[in-house]
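Of the protein chains in this complex, one is absent; all others appear in place.
Chain naming follows the written order as A and B, and within any one chain the residues start at number 1.
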Amino acid sequence: MKMSRRQVLILLPAAAAAWDAVLAGTPEAAPNYALTKHWWGMLVDISKCIGCGNCVRACATENDVPDGYFRTWVERYHVSDYDLVNPKVDSPDGGKEGFPPALEVGGKNFFVPKMCNHCADSPCTQVCPVGATFITPDGAVLVDKKYCIGCRYCIQACPYGCRFLNPKTQTAEKCTLCYHRITKGMTTACCEACPTGARQLADLKDPKDPIHAFLRTHTVQVLKPYMATGAKLFYNDLDGSVR
Amino acid sequence: MPVQGYMYPDEIELAWSVLIVLYPFITGLVAGAFILASLERVFRVEAVKPTYRLALLTALAFLLVAPLPLQLHLGHPERSFEMYLTPHRSSAMAMFGFVYLWYLMAVLVLEIWLDYRRDIVLLAQSSKGLKQLLYRVLTLGSTNISEAALRVDDRAGYVITVVGIPSAFLLHGYVGFIFGSIKANPWWSSPTMPVVFLFSAMVSGIAVVLLLYMFSSWYRKQTIDMRCVDTVARYLFYTFLIDFGLEMLDLVHRIYEADESFRSLDFMVHTRLYLSQVVLQIYIGTLAPIGLLALTQLFKLGEKARKRIYAIAGGLTLLGIFAMRWNVVIGGQLFSKSFLGYTTYKVGFVAREGLLTAIFLTFLPFAILWVLVKVLPPWLDSESLSRDGAIAAQGDD
Partner (left out) sequence: MSGFKNAEHLFRVAFVFVAGVAAFVLLRAVLVPRSFGQYGHYRGNAITEIAAQPVKFAGHQACETCHSDVVAVKGQGKHAGVNCEACHGPLANHAEDPGTIQPPKLNTLVLCVRCHEENGARPKGFPQIVAKEHNAGELPCETCHQPHSPVIGSGAKS
């Protein structure tokens, strides 16, 4: 790309100003929010999910998620009576417009919403070469899109397939647990939009959070526990066939 | 249909492209060429001396190109210097900046400079114009090429090569670790990955120097030193056996343990990856060159036959090692981490990460090598004298 001297003279101070903005950032903290008082997670109740896709649409709207990429998605499982190990799974456009009627009859059928597990020992933050993705002191795994170089190593390292490269920003992106909402006392967009309460935000450090009682009284699992990621997305009624 | 079965929605598009296949191929050639050069310098395998300088220049040419596929792949190449500012110590990839810089400056450039110093000083005196300026700068202001000074250079070069061998291992081994340490991907996650990468790097590096030496000798109408190429080919053969053995170990282990991922990966190798893995990498790229080289080791063949076999085996080797990188990088992204489906790699042609870019980057090192050979001639012609020529010509300095 040939640049005239004038273009370089204009670009250089602009670049310097931009970098200075990255260096300085926006220093005001969200008022009244103490990072150390929270440890965020989420509860998904498979027995309640109706596969309406509200969560996928709400997330896409709230976070300007580009078409064809998903910060959250819903899978539909068909487990035949004779083969627990090989379920038939589909997720048409991530479940964004719901699901068409199933072709298979019989067996066991259910929906599984998926999203970032906000792992306490996340393999994705481990591999980031520059420190652009990290876990906050309050338990949300986030991406600093001003610092991300777009190498896609974190995308490869996530066992759950929840990361993607945003084609517009050319940085890695994924569910942020609606950090901009939960730090203001609201719930996530997907939880807000879920009509059956299948998705619920959980604050594991808050003694009054209903998740504590729920965990005591229900059988709860995480995805791929053998990966030892410290996942904080807990599923109630998760079938053994779920990948 | 691009997707067969079920892929997590964000997995359908491949994150790492053919450029990420090219990068380990290129650094592998660097490491391999350097190891070959060190055979003479440290392990005193005199027979391969004719390839010494050529191997160093080859390593440099490829090393200079190595960061380019990475920069073209990054979403924000203008931020890549962040790896130098805030390297994340738990990330193998963060090592890249420092290992690369160390290897480039403290090993390769330094060793080349020390080996060529006498020539550079002489050329600074004998050349004219811009070329003279270039050589003058390269002398760093010192014109001492006395016998004693050259002995100092020799000693220093020896030390650097000794340091350079583990550095070369690190330069390419960490790439293997980048893949091998990803527990999320069963095609990659393995402790043998760095070792397999390293041995296949040595194989490709030796093969490329062998081919370049034979080609340059033919081009310059010089006789090929058969003792040299026979020795190089022998090292190629044995290194290849070790490399093949390691890959077979990985394969047998997978088949035997048959863990959760096995069925899905096995299906992939028999279908989407069949051409590149079984046909190109194993049959054409490994078994054929090993077989050809075995012929030269087992039977007494004439010079012409040996030259032909070495050329063909060398070419097939490079093809096979490239296919190996392809199968690791692309193969690792073709199957779903749900083990329920497969996707397709759609590679563009004229695109930032397209085939044309990859082809250009593959040939660029040879163009750079051409320039390097002109500036720092590796051979004993009228323009230059090799290191021993200088020491042997004890003379009047």
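Please note the rule applied: a contact is a pair of C-beta atoms (placed from the backbone, for glycine too) under 8 Å apart; a residue touches a chain by one contact, two chains touch by 3 or more.
The structure displayed is predicted, hence computed values, not measured ones.
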item	value
Where the missing chain makes contact, among the chains that are shown	A, B
Of B:R41, B:H73, B:H88 or B:R254, the residue in touch with the unshown chain	B:H88
Per the touch definition above, residue among B:R117, B:H172 or B:R272 touching the missing chain	B:R117
Sites on chain A contacted by the missing partner chain, in the whole complex	19, 22-30, 33, 35, 47-54, 58, 61-63, 76-78, 98-99, 101-102, 105, 109-111, 131-137, 142, 144, 146-147, 176, 179-181, 183-184, 186-187, 189, 192-197
Touch residues of chain B, complete complex, unshown partner	81, 84-86, 88-89, 105-106, 110, 113, 117, 140-142, 144, 146, 148-149, 151-152, 156
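Basically, only the chains that are shown with their structure count from here on.
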item	value
Cα-centroid distance, chain A relative to chain B, in whole angstrom	39
Chain A - residues contacting chain B, complex	69-70, 73, 75, 86-91, 93-94, 114, 123, 126-132, 147-153, 155-165, 169-171, 227, 243
Chain A partner contacts - residues on chain B that touch it in the complex	6-11, 13, 15-16, 73-77, 79-80, 82-83, 85-88, 90-94, 96, 178, 181-185, 332-333, 336-340
